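Here the complex is missing a single protein chain, while all its other protein chains stay put.
Chains: A, B and C, in written order; residue numbering restarts at 1 for each.
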Amino acid sequence: STDPLTIETSVPFTPHLVDAPSRSVDTSPQELLTFFRDMAMMRRMEIAADSLYKAKLIRGFCHLYDGQEAVAIGMEAAITKKDSIITAYRDHCTYIGRGGTLLEMFSELMGRRDGCSKGKGGSMHFYKKENRFYGGHGIVGAQVPLGCGIAFAQKYNKEDTVTFAMYGDGAANQGQLFEALNISALWDLPVILVCENNHYGMGTAEWRAAKSPAYYKRGDYVPGLKVDGMDVLAVKQACRFAKEHVLKNGPMILEMDTYRYHGHSMSDPGSTYRTRDEISGVRQERDPIERVRKLILSHDLATEKELKDIEKELRKEVDDAIAKAKESPMPDPSDLFTNVYVKGLGTESFGADRKEVRTVLP
Amino acid sequence: STDPLTIETSVPFTPHLVDAPSRSVDTSPQELLTFFRDMAMMRRMEIAADSLYKAKLIRGFCHLYDGQEAVAIGMEAAITKKDSIITAYRDHCTYIGRGGTLLEMFSELMGRRDGCSKGKGGSMHFYKKENRFYGGHGIVGAQVPLGCGIAFAQKYNKEDTVTFAMYGDGAANQGQLFEALNISALWDLPVILVCENNHYGMGTAEWRAAKSPAYYKRGDYVPGLKVDGMDVLAVKQACRFAKEHVLKNGPMILEMDTYRYHGHSMSDPGSTYRTRDEISGVRQERDPIERVRKLILSHDLATEKELKDIEKELRKEVDDAIAKAKESPMPDPSDLFTNVYVKGLGTESFGADRKEVRTVLP
Amino acid sequence: HELLLFEALREGLEEEMDRDPSVCVMGEDVGHYGGSYKVTKGLADKYGDLRVLDTPIAENAFTGMGIGAAMTGLRPIVEGMNMGFLLLAFNQISNNCGMLHYTSGGQFKIPIVIRGPGGVGRQLGAEHSQRLESYFQSIPGIQMVACSTPYNAKGLMKAAIRSENPVILFEHVLLYNLKERIPDEEYICNLEEAEMVRPGEHVTILTYSRMRYHVMQAAKTLVNKGYDPEVIDIRSLKPFDLHTIGNSVKKTHRVLIVEECMRTGGIGASLTAAITENFNDYLDAPIVCLSSQDVPTPYAGTLEEWTVVQPAQIVTAVEQLCQ
Partner (left out) sequence: HELLLFEALREGLEEEMDRDPSVCVMGEDVGHYGGSYKVTKGLADKYGDLRVLDTPIAENAFTGMGIGAAMTGLRPIVEGMNMGFLLLAFNQISNNCGMLHYTSGGQFKIPIVIRGPGGVGRQLGAEHSQRLESYFQSIPGIQMVACSTPYNAKGLMKAAIRSENPVILFEHVLLYNLKERIPDEEYICNLEEAEMVRPGEHVTILTYSRMRYHVMQAAKTLVNKGYDPEVIDIRSLKPFDLHTIGNSVKKTHRVLIVEECMRTGGIGASLTAAITENFNDYLDAPIVCLSSQDVPTPYAGTLEEWTVVQPAQIVTAVEQLCQ
């Protein structure tokens, strides 16, 4: 049902230069069930990607998001597809949250023509232009100025929409963030810098890379809010709050306290720089899906069996998408040269390969 | 005489995450006279550079320091030549403070062989290696990571010396400063970031380039101190304090509130983006040389006439140096190719010009 | 009407800003101050500070922001106060500007213009006297043009703004005050077209930007000496207009390249490679390439002069080539 329901976040927000929003979050049974479904689907999808990687159907870099699902889902619950999102390479779930399809995702991961980037991008390069998802970026931190530029365009076009520019705790030490934040503050841009603090940048713990790992305060003169990123309702509340705030006052920072279960990428077992106890502790006590499952059960919104059935369905949905993606054709040699340049102005751009202009002279 | 003398700074220090040093500064009649002499010489020297520029004996960029002398002089009074300094392009006086000679300076400005950089550097590229002056740098902000690296070497060599890395209010918005500061804080480096806040970066007032022009606080988690940069004694006190602090605790920021009388460089009249009243107000009320002159007179350490005589002497000293510099030879064509590479390892490096290897084959 | 090169750039900019509300300008001191070389003078007053944006000294971020804005369909013109400062934004230019169209499988276009003064000026010192084409030319997905006259400055500015590709427009510190009469009617130049400066029969001289004037100075002497050089301002540094270049090679059978770029990895090296690959059969002599020297540009006037190619060297090179 869509009857209103109010739930308290388990951890308070920690504010910086701003009054924290209320810990009581409005939701509804339907919303909670959707949260469960969407997060469980992401979890399933990432596990499937792991298997495909091990089967060598996905190659190169592949960064999984399991553990962090509440951030992608809570954020989407607070905004519309006219708002923009940009993130780094750990982008599968953000892409799906933006309305990307499983088929396009798995096709891209396997380097097929039906991929959202025609197989040219790979895991780190998912985009969905029509829903304002600007990628998927491989250079740590470099997506943040892009995000601020997207917010600039929103202001330029007088849109009343905002941009969420996401980055990690490791990325938080990149100078370009500080530059872009200052400019965004000067220009009053509607941009929210979302630091997904999963406490490690590859093998480096946050405190080894940052003298001050209080990322919500790192904007100095820019307001910030620390949020329990494992609690989808807290994320939703914070993002709604931030959207309103930045439309009126210019940029702010949201630090999402979260955790990645997998290693950094597929070559990292994820267990040399942190203890297994740490991981299993988070899984047991803070898992974002289990938290919602408990809420649903304790409020009698569904039975355990119903939730299990949903999970079964999702598994099938994912498997079907993978099967279909496997049938997607490999790129054609000619694809190598398209999309380097846009042809324009009525004249032929000669293209990347000089050979293209080996014309017979008159 | 060298009898101790204690003088109060006219403006209090403004601290950030640190206890401010005392406003009572120890000095001596002799020190005050030296301050006067040294600052007056710098003033004279910059005015002479202005004339040489107008006479087209100096070309290209030339950034004058008049107005800011107290920073260079106060800093030197607090440290030794085993401490290091690095700065940007407004480097003439910093160079002289480090023990550079007028002859080498004017020769460099006129592109002569006797210049401190053999005429290859020009106004923005003064260095004095033996006294640990690391330049003279033309790219805004890029000298700050170098400075932190120099401080790293000091720590590496267990020296108990420190580095002053200087930059302007405009440069304070460069991302690399934030990166370098974080690393320096993590590594506990003995580096002092000195922001010479003359309130303009070229034609841009500080508040138009920085959302927060409180530069002493811009290090966020790094301690800072705002200092009256027009008061040579305040600068000395702050630098002494900072040196001690960073040797124990790692980096800090000093913001020197100062002013440049000249335009940004010789092509800028310096009057389109600020009022003449503003400039003359500073000259009348805060001039660093006049402040010391008044102190000397009010404490009866010298007569007005004696000070004027010193100034006359300095004028002659500067004129003599210029005359001598004019006799310095122009660089030789062969100088074009030296100092691109160091020859090393017993093998010939082929040099910049491929022609050098047009050897006859056996 | 007659105007100076910087005014021509400004005129092109203004016409495009009038024509298309999605065109905006950002950079250091471009608004309030009117631009270090006055290319944006008066535009802030006319278009307001949402379309003409002063930035802090934060090249990496504001270039990135321009690229982000371009992803949404805006057409930002990013000014490097000196083009060399944009080396701080190299990652944004190479990885984002040059590659996003491709990595997104064509979803996003980056219709940005990156422009500003470069080249060796008058004793501006190493960092401000850079020959940057070499650093940028390998970046996939970007086009590069260099303007050299008020006419082509305006025409290329307009074409660059309208292009759907990211374009780097190289201006030269020493050419801003060139004067020329240009048409009152609207025109644009083709971004991929070379300009025939002086048709001739004996040798093809390929050049661009400021070196065009050193070449033309040499050409006078050469004509007096009985040579008939063909001078082409290649203008499009990437991709090359191999059609015009090839036709010329076919006619003269001899090529001299004169550039201000670095010897190693410069435009001249790429041109040499392209001509060798495509038109070698037409060549009667090996290509000669005069570049500036592979040294950081020295401050001293004499040294600086020896760094870049001088007209006398061009004369000598042609004489040797045509022996």
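Everything below uses one rule, namely that a residue touches a chain if its C-beta (ideal position, glycine included) is under 8 Å from a C-beta of that chain, and two chains touch if they have at least 3 such contacts.
Just so we're clear, the structure is a prediction, and the values are computed from it rather than from any experiment.
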| item | value |
| --- | --- |
| Listed residues A:139, A:247, A:279 or A:302, member touching the removed chain | A:139 |
| Among A:67, A:100, A:119 or A:270, the residue in touch with the chain that has been omitted | A:119 |
| For chain B, residues in touch with the removed chain | 84, 86, 115-121, 125, 127-129, 134-139, 142, 144-150, 152-156, 175-176, 179-180, 182-183, 186-187, 338-345, 347-352, 354, 357-359, 361-362 |
| Touch list for chain C against the chain that is not drawn | 60, 84, 87-88, 90-91, 94-95, 98-99, 102-103, 125-127, 131, 134-135, 137-141, 238, 261-262, 264-266, 268-270, 272-273, 276-277, 280, 286-289, 294-296, 298 |
| Chain not shown, touching residues in chain A | 59-61, 108, 111-112, 117, 119-125, 138-142, 170-171, 173-175, 201-204, 208-210, 272-273, 330-331, 333, 335-337, 340, 352-354 |
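Rule of thumb we're sticking to: only the chains that are shown with their structure count from here on.
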| item | value |
| --- | --- |
| Top chain pair, ranked by how many C-beta pairs fall in contact | A-C |
| Whole-Å separation of chain centres (CA-atom averages), chain B against chain C | 36 |
| Residues of chain A whose C-beta touches two or more other chains | 175-176, 179, 182, 186 |
| Multi-partner residues of chain C (each touching 2 or more other chains) | 56, 58, 60-61 |
